[in-house]
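Note that one protein chain is taken out, while the other chains of the complex remain in position.
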Amino acid sequence: MPELGQNQYGKAECRVVRVVRDGAVHHIKDLNVSVALSGDMDEVHLSGSNAHVLPTDTTKNTVYAFAKEHGIASAEQFGIHLARHFVSSQEPIRTARIRIEEYAWDRIETSGEARHSFVRSGRETRTAQISYDGTRWEVLSGLTDLTVLNSTDSEFWGYVKDKYTTLPEARDRILATEVHARWRSGWSDDTLPMPDWERAYAETRGHLLTAFAETYSLSLQQTLYQMGARVIEQRPDIDEIRLSLPNKHHFLVDLEPFGLKNDNEVYFAADRPYGLIEATVLRDGATPRIPTD
Amino acid sequence: MPELGQNQYGKAECRVVRVVRDGAVHHIKDLNVSVALSGDMDEVHLSGSNAHVLPTDTTKNTVYAFAKEHGIASAEQFGIHLARHFVSSQEPIRTARIRIEEYAWDRIETSGEARHSFVRSGRETRTAQISYDGTRWEVLSGLTDLTVLNSTDSEFWGYVKDKYTTLPEARDRILATEVHARWRSGWSDDTLPMPDWERAYAETRGHLLTAFAETYSLSLQQTLYQMGARVIEQRPDIDEIRLSLPNKHHFLVDLEPFGLKNDNEVYFAADRPYGLIEATVLRDGATPRIPTD
Amino acid sequence: MPELGQNQYGKAECRVVRVVRDGAVHHIKDLNVSVALSGDMDEVHLSGSNAHVLPTDTTKNTVYAFAKEHGIASAEQFGIHLARHFVSSQEPIRTARIRIEEYAWDRIETSGEARHSFVRSGRETRTAQISYDGTRWEVLSGLTDLTVLNSTDSEFWGYVKDKYTTLPEARDRILATEVHARWRSGWSDDTLPMPDWERAYAETRGHLLTAFAETYSLSLQQTLYQMGARVIEQRPDIDEIRLSLPNKHHFLVDLEPFGLKNDNEVYFAADRPYGLIEATVLRDGATPRIPTD
Partner (left out) sequence: MPELGQNQYGKAECRVVRVVRDGAVHHIKDLNVSVALSGDMDEVHLSGSNAHVLPTDTTKNTVYAFAKEHGIASAEQFGIHLARHFVSSQEPIRTARIRIEEYAWDRIETSGEARHSFVRSGRETRTAQISYDGTRWEVLSGLTDLTVLNSTDSEFWGYVKDKYTTLPEARDRILATEVHARWRSGWSDDTLPMPDWERAYAETRGHLLTAFAETYSLSLQQTLYQMGARVIEQRPDIDEIRLSLPNKHHFLVDLEPFGLKNDNEVYFAADRPYGLIEATVLRDGATPRIPTD
């Protein structure tokens, strides 16, 4: 009989918005929460018995109930509450993994004192993944879709040429990418002091932007390493970071047929194909744990 | 023989990025430009003769060449250059319509003096549509995907109840929408002074946000009208505005089964279905020209 | 005071799946229904009074109730039931427009006699738009995303060359497009016999495919006209058709740098930009009513 391997289940993409009212001043958190549970689940696969199955509908209800009971101090903290609950309250559930996307909102300033109006910041999406097996925690914070561009200080030359190479070398090009990053916190145990997740996120994001902007780039790989290294060096709480950087090509348009000189001024922003550069950067001696794709 | 009716053609979605270098300080404009031309085009439909057809590939080339020749002072101004060119340079082409999306970028501030690093603001997309028939101009400026939310000061009650009505009345609800707006400039003739399109956009966007935030809402229709009316009243250069506001429902989650009271704190943000509220607001006496959907 | 212009409201994207059980054999209809109502709605915009407003939540409930009460014989027939109901049952509502998308499912054949298993056909999406003002009907049937390709029998040459033209002429190219079509039925009055909407759809779709495949093309405009003309000629029940055909460019890859000859064998399928060809074809003497974009 075919064997059952790794398996997991849960409710994905529970959209929860939490409002906190501090008099006339309101605060909001806007999350998309996905739960994945695993454990002693052979029977439901083999015979269809649901005796060990907490319904995905219940995991969804728990997300909304916990938004009230615990509030949402940060995506990471909220995920920690949820993961601990599922593993500790249901004997057959041995591990829980909570994934969260967070959408940021800025305040609309008005002349009055009431402050309950918001405009969604469409910039990056913040992410968090919390895994728990009853003993150890693994927290991966991150972001996706942070689109950045340097309009100069990027070169690309000195590469291998084989029979299929036609690309001309470039001494001044646009470098643009959409940053996808996940970083692993050193916090892994309830006995350790909990990090300030909100501040850690804001500062790490800042380091990524600064390193991107300040690196004179000879390759997107070099820029990637500088971004990761800066985070590892500046954030003692982070042991590992994985970056995935699509090279959003901006091709210089050939205007010579029209009698015009294109002095790095007019570019075609291409969709596909795109270069894709991915790497992990680690604190010296750390064990890599963030999955590679 | 079946008759040929209205027809148009051109190249859609030309992605052009224009860099202006002011020493170490760079500026960028990032557009998506679509061209639609019409005129004396019966033959290409009926016999396949392309004798009157400027290829769509050429209209694309023109977009890139004009980004160099004229620069991109604003989406509207760029579209005006393009539309005038097509209508005035090709006898069979009688009308041109240029549609533009503009993506905003913010500067990444660094410690040095060089300023050529940018992060894409994902907030709204700015739009412009420029139509020209050789004599009159019609310029529709606008925006899409400006997502806003009031966490209170919204009610909904006193509506019609028929046999299919089950909705309970609400005295305090979240009101959220994704603003899609197009407004028509009074500028329609080369003899009139050209508006400052950049400033007009920024200020109109501000009026929409302010009206949304400051309206105590009894219905999304009322909020819509207040947003449109504020633009018409504050901007003498705008004669008409069309707003399309999806009601992004945030449903209060029933936490009573879990012994919890939900005091307007925890919401489920729904995807579909959604209410959709659309209307035109006009300067008194103006003729509506913005198409309704 | 700024004037209120055209306005409409309703619930958009109500996803309804209707199962009919004929013993062990089941049938399903899978629709996405959007309702837009207009009429005597000034007050809700100006003062926020909802006294004339049937809530969008009620319009959604009506969609589901009617799926039970009337069944879904076809998208068009279902929309006619809904539109008639809203206009005739609510005095302030003067016009209703129902838009429907339909997703097709094929049967999964199994060895047993039970037939209740389906696989979604991802091909085109069928569309219908039903408008009613209490007297006259306008029914636009249609489809979107029907992607077709001829790998030969397409040329493009003899076009206008201006100073921005660089495109070489082509005597044998791939012609590919994604058909978006809407056609208007001659049925406009309850006294006329109702068409067989299911059969009309299947046959019209067939005419579009046949005309695309059988036209030796000198321009996409010519192909478009042949597609529209065939529908008008073969379907006496259709008075007008509007086609929007993006030219999904397949560019012949230059393999000469690698010492290879590309004899119309290897193509790059491009995303953006794309040509966009749009036109209406009418029965001789018919009045165009399908909106142009």
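Which chain is which? They are A, B and C, in the order written, and residues in each are numbered from 1.
We adopt the following convention: contacts are C-beta pairs under 8 Å (C-beta built on N, C-alpha and C of every residue); 3 or more make two chains touch, one makes a residue touch a chain.
Predicted model only: the values in this text are computed from it and were never measured.
Asks: With touch defined as in the header, list the contact partners of the absent chain among those displayed.
Replies: A, B, C
Asks: Taking the full complex into account, find the residue in A:Gly122, A:Gly142 or A:Pro246 that is in contact with the omitted chain.
Replies: Answering carefully, the residue with contact to the hidden chain is A:Pro246.
Asks: Among A:Ala73, A:Ala114, A:Leu252 or A:Ala279, which one touches the chain that has been omitted from the display?
Replies: A:Ala279
Asks: Which listed residue (C:Val35, C:Ala67, C:Ile93 or C:Ala181) would be found touching the missing chain in the intact complex?
Replies: Counting the whole complex, the residue in contact with the absent chain is C:Ala67.
Asks: Kindly note down the residues of subunit A that lie in touch with the hidden chain.
Replies: 1-15, 34, 36, 41, 44-58, 60-62, 65, 89-90, 156-162, 164-167, 217-219, 221-222, 224-225, 228-229, 232-233, 240, 242, 246-247, 272-286, 288, 291-292
Asks: For review purposes, identify every residue of subunit B that touches the missing chain, sorted by number.
Replies: With respect to the unshown chain, the touching residues of subunit B are 163-164, 166, 257-259, 271-272.
Asks: Footprint of the hidden chain on subunit C, which residues?
Replies: Residues touching the hidden chain, for subunit C, are 15-21, 26, 28, 30, 61, 64-65, 67-69, 105, 108, 110-112, 114, 116-124, 145-153, 174, 209-210, 212-214, 250, 253, 255, 257-258, 260, 262, 264-271.
The rule we apply is simple: only the chains that are shown with their structure count from here on.
Asks: So, what's the distance in Å between the C-alpha centres of subunit C and subunit A?
Replies: Distance between chain centres: 38 Å.
Asks: As a quick test, compute the distance in whole Å between the mean CA positions of subunit A and subunit B.
Replies: For subunit A versus subunit B, the centre distance works out to 30 Å.
Asks: Could you list which residues of subunit C touch at least two other chains?
Replies: 164, 166, 272 - these are the residues of subunit C that touch more than one other chain.
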